[in-house]
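Shown here: the complex without one of its protein chains, the others still in place.
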């Protein structure tokens, strides 16, 4: 039932609004609304009960192992939420003067410093609101760099075929053209193809390393050298930073600009799809272009203070990406996480994320599942392909994934990256225990056995969730995007 | 699975303890523990996941209609929790000086005043930690009153047979003897029997009005007159205060002392069984005996302040009932609730609680269920007896109750009060909507139909909960009260 | 090891299974010269793990440092009452720690919330469809502009008329995001008397050339109400799409974008509405995370960027919810996607949906009306002080630009010293408005708050 289905004309959560309706007759009638919007009319208990029960229909980190590849579904420490929600932080207006902002600004400055240290970059801006916006900021800075040098011919960005879809989409938004570079059979970028693609039109390359196929590109130094030699810049997509956090620094690999997904690597909440935070780090030559605002530190001792930097102090900035300073509430959560770990703890993140992934890969391989890159180490994640199971038993990876839900496991990422058929991209993260990984392996084996004995059980899965398998095709063909109170049914669009 | 079953030797939630184990070798070895206690060893994620999932196994107000008679399971406003949990309130040490306590004390004083006004009593102490402790405080004050007058012969307390079990138990704890008074066929106390029981040995009578059979005792004035004439005092058990809140005041009925269950009438959380808060109110002649501490108000304007009263300012007090001032965190919640309603809103509580109960009684009666007192109005609750259904279909009230769980309704109170066979005591409270009541009626009808068609369905209910029907007899016979890590099974006691 | 459950025994067993001697060996494909050595150069306190107790103490001190001042600042972020239930529910682990609902059957909680949110936003804006949120109001406006340019079939010119009465931070954000996509943002000056956008200013800005879209802010950055009906009609007459940039609380009182313009025309109503969802249950929280919303007519739905939840049926024919129209999105379309956006503001959507459920239409109207009435009272009180008067003469919703008799920065500082945030200095962005102050009073401001402001301002000016 929708909250709208609980609606009853005239019912209200009376404690939640002013006691009286103030007179607004001074507002011109022509500008006034003629009818009230059709919002649900419910009591406070109705709403609390509805959303409490609705929440129980979700899988989440707090309830389930969630090995969703490329999403780094690690434990979200509860302290991050409660401390970022201290009244003083929640009450701060984004335009509050620096006199009333030193507490928040000190946190943001520390976070900038920690991110610089852990990534090996020269400077960091926390402004981008999410990973994709960080990407956009990154390519906009690449563009600004070439433009500032009058190097206007550089209009092409190279993107490996295994890259996240946001990479090419972001490059397009920055006015670039995109050329795909193939991945070699061992999962590394095809260096030969890359060499051929480089030229005076090359603005740069966008790379994830480890890549989305779950391996560390061993040729990264060669790639960096070639791209730089061709006059291009290297962009690091930080989506997979968890794999190497504290072990390898993008700055040391030769990247000129990076973004980080704090909701992945720094454990801010995924929140059912967001919010994220996508800080960008740059080498020295790109610093002038960083998106605003940034926080700078001045003085020491009693005269110590933190100050904003905006378009006045940074005239070459690519500009503002949201109205205010990005998702500061999320940055605070990341900062709290960072302090709980310290840089020391961050180094362990990469280590144990990698340990968990390699252990799971080994156990699944030993159980007969087919790795996409059997000769490679896993990074923080790895791919298995169910090509054989699909062929032998007439089931699909999707069937397998849906059946996992019945067993109380969120499914890994399915059908991504696109270049591996019938694939599952599996990322356990460092916060899961050996027992959880072992239970997952046992379940994978059990489901494969079911695929042999009773493939229909997979094809019609899930069986134990609030709904049975949903019809995605119908959803797109018969669009129903909003409740329509008049027909007591949805608006057909 | 118990949290102990997730335990893994050496695992820890490392952020939650100091980084190092400080040296305590100065403590005499003879006084030191020799082995570590067998507490679970889990990660933070383990604990969060375990308790999140465990919580989902509960029915609660926030998830289900919960018409548990005599328990007043109304909506617990979320604001009460968050505002009582403001850092300043949580940080206050119970022995903090008055200079650092004025905020809390102002709230407690206001609450005392509001409770006085709504109950018509002369003075109120908030000290008792729960209803039963409020009862004990009440009878101790009755005893102190008689003792102070040298009236030592009054050693008997009268208690109607329908009373809550706490009433006789509390009287015994205060050193009284208990005599039961029967309930008449119409649900009122048998006045004739009462008259005969009164005498120079009578210390007082403990009454709930409306009584536990869900009716208002129409003879209350006669009772009060007779008890007072015999030299006894009247104690009001406030468990059912929700029925008459703001409509009838115990003080006006002639009661000398009352307790209130704030977790019922004032909507503080039930919390899986507590904590409660059981303030007591008294007529003027009992004021000296109130349990400590109390809050008094002094001065006006800038000199205004709130001060504690303890055994120094109240030498005749019955004393202290907990180490500090009772469940102040719960009192704050009640105060917030009281302010959200105002005394105006409290008057509506009694009205709509009564409306809901009478509506539900009427609808169930019309559907053929048998009220225990068909000729009477319901108060905030009422009783139906399933005597007929039990006889005709070989099912019990317990079977019926368990089947309600399958339909998503918490069962009403069963088999209480003891004087009505196969009874359900049903209390909907004022915060439930007509739709919720209607759905309950439809379900009751559906289950009765099942009792005819398929009584086994009831006898083996519930079917859709985390466990099937539990064996209470086994629990008491084969006591298993604690996990024993050595046998990986429980200690048999 | 905070948040890592491995005991030394676990690690040994796992390495043995893998066949590696050490964790270090797992990194053996990485060129040794790339392996980070000691990371230093930071304060020791940033290097070491700190227990939760110590971090809590630090954060409590820093949170207290920012002083919780009495706030009359608006300018795009508004202090509204948020029911306690909103965040107690939204931060339940099942909402807080779930991801994008890629596995729909295991994510019906999130998906149904998205669908309910979309339903509420279409009800508020009077449009047919809503997405499931964007980053914030300013980036939503950028996406709206891109969408309008893509969607306008009659006008191929990538020009968008952007009134100067749109919040300057919003205009900066739009510029940052769209500047390299061939879009020209044409600034339309505001009327110096009314603070609103006039047809003649539009005519002049358009200069007779076609344009794809007109942005109409309601209320605008000065708090002033625009003549949305005539502006909408004018734009439609020029075959342009209309983008309403609206405050969702104001919509409880004001005509919804879907009804702007002459309704008898077939093109009545704005085509797109967007804005900042922060007033719907998000704390001020330094400016984010907030929630951008984006709604449109039926005709444009396939040009909507961002996630969209749709209702469908399951194998048994029962209703359920799923992400839909994914063919628009970057993870399918890659470089051909409607936007690079991936993340939405799911947690904030959850909060906004609960918030709107608790208020309902009547509650929201009471809030909006109280904002307006309190702002009127505020203006009246402040204008008792000699030298203070409104800059513009047209009606406002819950903000007003006032002219001050002394430099704005001096006033702001003096009041900040009394723990009052007096307002926003628009003079930084509009030189011609130097010496003015944008003030705001929401429903959370009491009579005594207003008196306190007036008294402090009086002192600062005396």
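Note that the chains take the letters A, B and C in the order they are written out, and that residue 1 is the start of every chain.
Criterion: a contact is a pair of C-beta atoms (placed from the backbone, for glycine too) under 8 Å apart; a residue touches a chain by one contact, two chains touch by 3 or more.
Everything quoted here is computed from the prediction, not taken from an experiment.
Enquirer: Among the chains in view, which touch the chain not shown?
Expert: For the complete complex, the undisplayed chain touches A, B, C.
Enquirer: Among B:174, B:189, B:280 or B:294, which one is in touch with the chain left out?
Expert: B:174
Enquirer: Taking the entire complex into account, which one of B:184, B:199 or B:342 touches the absent chain?
Expert: Hidden-chain contact among the options goes to B:342.
Enquirer: Among C:42, C:56, C:383 or C:461, which one is in touch with the chain left out?
Expert: Of the candidates C:42, C:56, C:383 or C:461, C:56 is in touch with the missing chain.
Enquirer: Spell out, residue by residue, where the missing chain touches subunit C.
Expert: Residues of subunit C in contact with the hidden chain: 51-53, 56-57, 81, 83-84, 88, 91-92, 443-444, 446.
Enquirer: Which residue numbers on subunit A touch the omitted chain?
Expert: 8-11, 14-19, 42-46, 48, 52, 77-79, 81-83, 87
We take it that only the chains that are shown with their structure count from here on.
Enquirer: How big is the gap, in whole Å, between where the Cα atoms of subunit B centre and where those of subunit C centre?
Expert: 46
Enquirer: Mind checking the centre-to-centre distance between subunit A and subunit B? Centres are C-alpha means, answer in whole Å.
Expert: 48
Enquirer: Give the residues of subunit B that touch two or more other chains, as numbers and ranges in rising order.
Expert: 8, 11, 15, 43-46, 48, 52, 77-79, 87, in rising order.
Enquirer: Mind pulling the residue numbers of subunit C that touch at least two other chains?
Expert: Residues 1-5, 10, 48-49, 51-52, 60, 83, 85, 89, 93-94 of subunit C touch two or more partner chains.
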